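Shown here: the complex without one of its protein chains, the others still in place.
The block that comes next holds subunit A.
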Amino acid sequence: MQAAISVIIGQVRLIWPRMLLWGLAFAILSQAVMLLALIARFGALPNYVTFYHWIGNVAWIITSTPSWSDIPPIIADEWLIEIGRMNYDYGTGISEWSLNVMPSRLMLLFGLGALIGLSADLVRRESCSIPARRGATLATGAAAMLVAMTNATMSWVVCCATPTWVVGLSMMGLGVSTSLALERLGPVFSYLGFALLIATILGLAHRKSARQSPYKETTHA
């Protein structure tokens, strides 16, 4: 394990700018994909966008929330941008659907993207069997899917609903009861995704360290 972690640290030092790019690209692309999914699903372009004073709001939450433990989950729900479609057929308008860009989720997706970049790099350098490489790629993809899916911030405005990851599943036609049952499992799926990704990275690093050991011994001999 120690050797694997050393390999990971070495790899991070080597490719950190690429990892940053992966993170940035993943965070931005995930927002774009969600927006495109909403447009495709509802067959309409967004007709409103609202920008929120995120920094000011966060500062206000910190100063006005007595308990430190209450602050992170409240900040996590703060929006930066809301882009969606307003229906003006009824009353003064109702937002039918929207994408909510939330910095907390952006940061999480950024982290996910960076880890995917690291995993992809380790896979690329993996000189072992093709099945092992395919397995690692598959595990990375599945992990990315789990985390990205459970951190979707699309809102399909139903009464009393807030942006939740199962909106994506509902949009794809998943039943209400199943969606509600799955909603509670969101954090579990997210942790599972990260665990799978980290395990994959550790596995790849371990293989790499195992291959490096005999080579090092020979050089020292």
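The definition used in the following text is that a residue touches a chain if its C-beta (ideal position, glycine included) is under 8 Å from a C-beta of that chain, and two chains touch if they have at least 3 such contacts; residues count from 1.
Throughout what follows, contacts and distances are computed from a predicted model.
Trainee: One chain is missing here; what is its name in UniProt, given the choices "Carbon monoxide dehydrogenase", "Circularly permuted type 2 ATP-grasp protein", "NitT/TauT family transport system substrate-binding protein" or "Carbohydrate ABC transporter permease"?
Mentor: "NitT/TauT family transport system substrate-binding protein"
Trainee: Of A:Gln2, A:Ser64 or A:Ser129, which sits in contact with the chain we cannot see?
Mentor: Going through A:Gln2, A:Ser64 or A:Ser129 one by one, A:Ser64 is the residue touching the chain not shown.
Trainee: Could you list which residues of subunit A touch the chain missing from the display?
Mentor: 57, 60-61, 64-67, 69-70, 74, 77-78, 87, 89-96, 156-162, 170, 175-177, 179-180, 183-184
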